[in-house]
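A short worksheet on the structure shown next.
Just one protein chain is left out here, and the rest sit where they should.
Just so it is clear, A, B and C label the chains in written order, and each chain counts residues from 1 on its own.
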Amino acid sequence: MIRFENDYTEGAHKRILKRLIETNEEQTPGYGVDEYCEKAKAYIQRECDASNADIHFLVGGTQTNTTIIASILRPHQGAVAAITGHIAIHETGAIEATGHKVLTLPSDDGKIQAKQVKELYDAHWNDVTHEHMVQPGLVYISNPTENGTTYSKAELEALSEVCRECRLPLVLDGARLGYGLASIDSDLTLADIARLCDVFYIGGTKIGAMFGEAVVIINDALKKDFRYMIKQKGGLLAKGRLLGIQFETLFVDGLYYEISKHAVEMAMMIREAFVENGFSLRYDSTSNQQFPILTNDVILELGKKYSFSFWEKVDATHSSVRFCTSWATKKEHVEMLVEDIKATKREKNGNDRVI
Amino acid sequence: MIRFENDYTEGAHKRILKRLIETNEEQTPGYGVDEYCEKAKAYIQRECDASNADIHFLVGGTQTNTTIIASILRPHQGAVAAITGHIAIHETGAIEATGHKVLTLPSDDGKIQAKQVKELYDAHWNDVTHEHMVQPGLVYISNPTENGTTYSKAELEALSEVCRECRLPLVLDGARLGYGLASIDSDLTLADIARLCDVFYIGGTKIGAMFGEAVVIINDALKKDFRYMIKQKGGLLAKGRLLGIQFETLFVDGLYYEISKHAVEMAMMIREAFVENGFSLRYDSTSNQQFPILTNDVILELGKKYSFSFWEKVDATHSSVRFCTSWATKKEHVEMLVEDIKATKREKNGNDRVI
Amino acid sequence: MIRFENDYTEGAHKRILKRLIETNEEQTPGYGVDEYCEKAKAYIQRECDASNADIHFLVGGTQTNTTIIASILRPHQGAVAAITGHIAIHETGAIEATGHKVLTLPSDDGKIQAKQVKELYDAHWNDVTHEHMVQPGLVYISNPTENGTTYSKAELEALSEVCRECRLPLVLDGARLGYGLASIDSDLTLADIARLCDVFYIGGTKIGAMFGEAVVIINDALKKDFRYMIKQKGGLLAKGRLLGIQFETLFVDGLYYEISKHAVEMAMMIREAFVENGFSLRYDSTSNQQFPILTNDVILELGKKYSFSFWEKVDATHSSVRFCTSWATKKEHVEMLVEDIKATKREKNGNDRVI
Partner (left out) sequence: MIRFENDYTEGAHKRILKRLIETNEEQTPGYGVDEYCEKAKAYIQRECDASNADIHFLVGGTQTNTTIIASILRPHQGAVAAITGHIAIHETGAIEATGHKVLTLPSDDGKIQAKQVKELYDAHWNDVTHEHMVQPGLVYISNPTENGTTYSKAELEALSEVCRECRLPLVLDGARLGYGLASIDSDLTLADIARLCDVFYIGGTKIGAMFGEAVVIINDALKKDFRYMIKQKGGLLAKGRLLGIQFETLFVDGLYYEISKHAVEMAMMIREAFVENGFSLRYDSTSNQQFPILTNDVILELGKKYSFSFWEKVDATHSSVRFCTSWATKKEHVEMLVEDIKATKREKNGNDRVI
């Protein structure tokens, strides 16, 4: 079985593994106050062009989102997010478990627009009964989104402007941030993101690290006591240097960008194979997740050799599925898949596969 | 200003006030373990035909919903509700503040149907990633709904059946329960509700009492330690006998039904006045809340003499508004309003008011 | 049975009841934005010599403490309180239910001293692992305390000074505030309390009102969005004017002080009777709660005619109990009790009752 079901099927990039081995017997203080964490922070500040940013390392995405959001909101406030947002659907109510509602905005492609945020904000404050409703307290976006789409610089600037106007911190979930930045559609850099967001995180788990997410806090007002929050939410890793070593390796000389680029190239090969062979795509993704719409029999056939995720039923005979690539995706596996996609067409020669 | 803006503009029904005066100097134990509470419980058990029901008295609706729901759910579970449900919109995230997501179902009229619950339940359990999502843990409905509509016995039976099949406790918010039961459309009794729901409450605040809601717990599995929950959520009134006295008075000889009937009759006069004079209704309500769609100038004109609530904008020139009646509504005020609705038509003689 | 078991055994003071009756049929807007609430707020601001104070009315004490504390703290902070504090023991974990630890300080008489707060604060910040511990976020005291003792002006000034130095808001639970102010030992006024605390509340439930607590927020930084918090925590009474009417009556012309004084006089009669007849007191209380230490047989004997609360076992043959007086305590009842205390001595003539 060749796995495209997600972007965390392997361990760690070999250079990261090498560094973990080299440093294994060293003794360092715990909880992330070691020199590796310090170095990793400096590299990330440099990449973000944000020397005053506070950087913290956590283990996983749900933990990171929860810690950030719980740290920012007062009890009567909620997090504004796309209805497709990870915090809105796939974190088992972790945000609600800290007492906060996720205020959802409609979205088909995973993105939300500045106009929507402004309308929701105005609707709240113009309602005479607003004290009976959850107050919008921050805006959460993912880039790339859970659907593989990415924000353009113009879109992010517009969002950022509205958020600052409404005094709503803008929080960006970057679990797959590298793959978003590597998208051919993206005109954003880490420095842009640092300029436009109040808090964001740089995902390591899905991009070369064994595990780990780097939180970047830009807004000074949100920096206070964040380590207490990490500890309370269970994210303060005893051997914190493991996170520092990994992020140092990812950012010392551009490894993060390099392996992100590889994953996206692999994804585009898959995308093209589906499109050229007459399949539609559920979302117009140019990052590492691809969502072709397949007939049920194609799903069964490809499923014998490849693992991928069911996404959603489209009609009685079609469903969309998700293929993920990653830093670890082997080109020969993608080439094999491309051939099999082609073969599927030749064998079936059926319009029924295409909508 | 004659107020139709809500159903809690006055104090208490005169018979309740009389009993509060008569008993004022008596000494009783605190926290609802007095004889008045005992008597009130017995009357409610009788009305519900549920001699084993546990009855508890709380002060207000948000508190009551929160206490019930927090008492039932485990941390990873959520409350299924109509998107229009009070807990979903108008309780400042009280449910989320106890750690639980409100899982919303679409609804235009405020009701949800058995089929929707089953589909949501199946969708959860059929999803291979269900552990990443909030598990449906109970079903919350309001009767009458926040839009004035009521469930038929058949609808409630179907909901109850699905809930039992899915092992989801069915919780009914009865903040306006009397007005629902008094609706000419309703074929439900308190005993039906007790038979079909696991927990519900009988609203007093909006129906004759100065304040107070009576929780009825039918399902034995949900009875344990409920008083701890009331105390923790701030609902254990020191002078609990005040609640007992009020509910005793409401249920000793049918006062609750009688005053509910009055309110609904007043509401139907208002409804008819609007309909006969060519106004549409936003919802087909036959309980104490009426939602006519008015032109902006009619809103301004009626607003000079009567207070009522803005509901929602319909188009550039029309909005729906809410008129509430209650146990305290004076017939002469309604007659005056009816005349003014008619006059509005005569003066304007305009089709523009009607859609 | 003559009840001294608590200070909420009766309904409301007759002048309050009279005002509730007089205003019963008036129509007012809901949720505390009516003219009665406005007037009550103005009277309280006047008494507090704090024209900029925000005043809010809630129903009960647990709700009030929870709403205040949850409104102030960030998630990693806790409320510092005496180990005997109401929030530490008798609110079923209401504070913890909002996510916050109660950080307890030892106390035998119910009070905490400035020095203790400073030591706890220093201990936290001097600990290198302080991020692994709950950060002190506010200081909670009760006046009078749960043991009937009261803070002197000097003690409260010292606490206030330390709190301001440590940037810890000082919150005062005034569920029995009137009885504390009326204590012969007290040199505090409402204006002193307003000057020295950041937030406090003036208890009505136990002092003449049918129910109700008036929150006074002095510190501007703590005023924001408090009504959202009240709603979320279930404390926003629909018929808010009921609270306004009651507090207006209590404060329009000094009723609150007058009835508090009565209660304390009654308590002092009881205190003296016990002391003069050779009984010890568990706490040196000069407010409305008295805690004599009685032999088990005296407890049984007095218990035939009077209800009072068991407090704690002292040794095999003695326990302390609590007698409460209130605004409603009848002098003839106290005189009868005083006689019975004397009689107890005469009949038994036993040293065994006394320690």
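Just so we're on the same page, a residue touches a chain if its C-beta (ideal position, glycine included) is under 8 Å from a C-beta of that chain, and two chains touch if they have at least 3 such contacts.
This one's a predicted model, so the numbers in the text were calculated from it and none came from an experiment.
Undergrad: Can you work out which residue in C:P75, C:G110, C:G208 or C:G240 touches the chain that's missing from view?
TA: Missing-chain contact among the listed residues: C:P75.
Undergrad: Of B:C37, B:I55, B:A70 or B:V321, which one is in contact with the hidden chain?
TA: Within the whole complex, the residue contacting the unshown chain is B:A70.
Undergrad: Looking beyond the chains shown, say which of B:T98, B:S160 or B:Q246 touches the absent one.
TA: Spelled out, the listed residue whose C-beta touches the missing chain is B:T98.
Undergrad: Pick out the residues on chain C that sit against the missing chain.
TA: Counting over the whole complex, chain C touches the hidden chain at residues 75-76, 78, 89-93, 96-102, 128-129, 131-134, 310.
Undergrad: What residue numbers in chain A mark contact with the hidden partner chain?
TA: 1-3, 5-6, 8-12, 14, 17, 20-21, 23-30, 59-63, 66-67, 91-94, 97-98, 205-206, 210-211, 228-229, 231-239, 242, 307, 328
Undergrad: So which bits of chain B touch the chain we can't see?
TA: Touch with the absent chain occurs at residues 70-71, 74-76, 98-99, 131-132, 135, 225, 227-229, 231-232, 236.
Methods note: only the chains that are shown with their structure count from here on.
Undergrad: Select the chain whose centre, defined as the mean of its C-alpha atoms, is least distant from the mean of all protein C-alpha atoms.
TA: Chain nearest the centroid of all protein C-alpha atoms: B.
Undergrad: Report the chain whose CA-based centre is farthest from the CA-based centre of chain C.
TA: The most remote chain is A.
Undergrad: Between chain B and chain C, what is the gap in Å from one C-alpha centre to the other?
TA: 34
Undergrad: Provide the C-alpha centroid distance between chain A and chain C, rounded to the nearest whole angstrom.
TA: 51
Undergrad: Taking each chain's centre as the mean of its CA atoms, how far is chain A from chain B in angstrom?
TA: Centre separation, chain A to chain B: 42 Å.
Undergrad: Residues of chain A that touch two or more other chains: which are they?
TA: 75-76, 98-99, 131-132
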